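Every protein chain but one is kept in place in this view of the complex.
Chain IDs A and B follow the sequence of writing; residue 1 opens each chain.
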Amino acid sequence: MSAPIQLQPGETFILNVGPQHPATHGVLRVKMEMDGEYIVKAETVLGYVHRMHEKMGENRTYAQYLPNLSRLDYLGALGYTHGHVLVIERAAGIEVPERAEYIRAITVELNRLASHLFWFGCYVMDLGGFSPLMYALEDREYILDMLEAVTGARLTYCYYRFGGLYNDVDDDFIEAAKRFIPRMRKSLKKYAALVTGNIIFQKRLEGMGPISAEMCRKYGATGAVARGSGINFDVRKNEPYSVYPEFDFDIPVYHEGDSMARYKVRMDEMEQSLRIIEQGLAKLPGGPIMAEKKPKNIKLPVGDFYQAVETARGSFGIRIVSDGDKNAYRLKLRSPTYSNMHLFDEACEGMMIMDALAFMGSLDLVIPEIDR
Amino acid sequence: MSLTVLNVLVAVVIAIGFAALNAAYLVWAERRGAARIQRRPGPNINGPFGLLQPPLDGIKLMTKQIMIPGGADKILFMVAPVLAMAPAILSFVTIPFSDTIVAHNMDIGLLMIFAFASMGALAVLFAGWGSRNKYSVMASVRAVSQNVSYEIPMLITAITVVMITGSMDLKTITAAQTGGFWNWNIFPSLHSPLMPLSFILFFICSLAETNRAPFDLGEAESELVAGFHTEYGSMGFGLFFMGEYANIVIGASLTTILFLGGWDCPFGLFPGVWWFLLKIYLLIATFIWIRWTFPRTTIYGLLNLSWKILIPLSLFNLLLTAGLLKVF
Partner (left out) sequence: MILETTREALQSLFAESAPAVEVEAGAPRGNGVITRDYNAHGYHLDALVDAEQLLAAVQIIDQAGFFIESITGVDWIKENQLEVIYDFSRYDFDVCRVVIRIRVPRDLPVVPTITSIYAGANWHERETHDFFGIKFAGHPHLIPLLLPEDADFHPLLKDFKA
């Protein structure tokens, strides 16, 4: 059906998908060489929202740089700030109180849930079904309200501090989160019935955009893209950080490697996030939310430090090369979508444009995070 | 003589009025319906229940400047929206709303409607080609192949009904179904036991013929931006939009006439024309419901559905009906 066809030389044309295109969810441009509806060759052109966050990391102190992290990925911002505070705490040797770590885990998982919900809605919209987006946004709104109450922001959070948190959670938040969990479980059932079971939806996703495990490895794909290709990789399990070892949760893995597998991984992940939140709320210890011994102006020792965290999109890494000063000598952000998107050029060759765009949606792109 | 001309003129004006009113208020109904499905209010600011929204939208569209993209084929670009709207309006002329209310009854009414319906594909092709936009060209090629492949099963299914009735006159077809709802063509009869199947085939085809979701590949807004009307603004876009809704009304009317007994009233509570309208608006509500529930199919999925499933089924149905008509 969508198998590559024999090409006649010189019969192709160039189609610019983007920088403004409904399917690219941001300012991403893909230069496609097309033969009718078939893609012969695709070249992704990046940089339309490049802001040079890495340079900003060099000329600000570590604390000043905190808000920058949430501008990378505006859907799952907390995961990225988590990575930053963890690498500083690792390098400076700051002990974080247990309560703070639990609250971090709960809020990160809530944020992951919000990000996956938004992706779910947008992805179905990419495929032409509009209504699930509204349902997903309604559920997401509950999460944003909760996070707004504790962090003071709805999207670009700056909630974590080196050694703890900016603000403790109150009883309202805990109550709201407890109320939210059964509601979300019900919604997930509804989504399964409305979308996952739909025959058109299944026909469009199954077998589309297959990515092999080897291809994932060569491109460094992580997150749901790798887990949809049969790779059991999640930084929360493989390289445990924060209080994740204390939680009992599973990593959903599917072996088909197609868009449906990636879709199912994310849908299952939402349930796992709910489990983590549930356990976190049950186990939430008392105590301070800020480390007692913490230097006012953080200076890192000379050296090279790395921390990886699992964000909603995959493994996010942050490398700080320090020369002992208040700000980083070099700060590198390894964003997961960058590697996941890189697959696209090779994987979409020979596909039809509508399948390629459905495949692109299944990669869960957030362009500001690719461009940094 | 002049009286006949006047009659026709009045009929055409009424047909245009009906088509335009329907097109405008179906947009409103669609938006309200979508909002209902998506648990949001929808247009509710202008007038009671937002009922003034369509005329205001119309004013906005009409006062906007018509932009013709550089390098576009001006004639085709301007002709296309008119060609999308005009056949849809003309089709109304021959539709019998009740046994007395019909603008101009014809012996070949069904054939005429299909002839006009196939002009819609031409409008899409003109629009896509005239725009000189790659997305538009791709969309129009898709839409044309879609229209061609869905007209075949649609016509074959219609022929089945024509064979039973023995007429192409829409009024005669409806009249043959009167006298109790069990006479409607949707229910299996001695001559054609597969009538419910034909109804479903015809319904699917009319969805595809009107380029409605889940078969809206000509628009496919997440892939081809806005498909064949990407470059259209102002009333050019407005005419395409109205043409789409007028086509939906035609499709629903045709389904009602062929399968649901037209103006025939099962209980006779109120005059036939109301029953006719009730039936078409129920069908249109189903159209809207489907659009906001299903994701879009793929172009090859769509063509496979037509050539591999719908056409063989409708041909089988045709042969069966022909055989049974001969036997009984």
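The working rule: contacts are C-beta pairs under 8 Å (C-beta built on N, C-alpha and C of every residue); 3 or more make two chains touch, one makes a residue touch a chain.
Fair warning: this is a prediction, and the values are worked out from it, not measured in the lab.
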Using the whole complex, pick out the displayed chains that touch the missing one. A
In the whole complex, not just what's shown, which of A:I14, A:A193 or A:V302 touches the removed chain? A:V302
Contact with the hidden chain (one of A:A226, A:V265, A:I298 or A:M360): A:A226
Among A:M34, A:V96, A:C216 or A:A312, which residue is in contact with the omitted chain in the full complex? A:C216
Taking the full complex into account, what residues of subunit A touch the chain not shown? 46-47, 50, 52, 54-55, 58, 87, 90-91, 93, 216-222, 226, 231-233, 237-239, 301-308, 315, 317, 319, 321, 323-324, 329-330, 332, 334, 338-339, 342-343, 346, 371-372
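Just so it is clear, only the chains that are shown with their structure count from here on.
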Go ahead and note the Å separation of the Cα centroids belonging to subunit A and subunit B. 44
Can you list the subunit B residues touching subunit A in their complex? 34, 37-40, 134-135, 138, 142, 213-214, 216, 220-225, 292-301, 304
Contact footprint of subunit B on subunit A as seen in their complex: 1-2, 13, 15, 21-23, 34, 36-37, 124-131, 134-135, 138, 194-195, 198, 200-201, 203-204, 352-355, 357
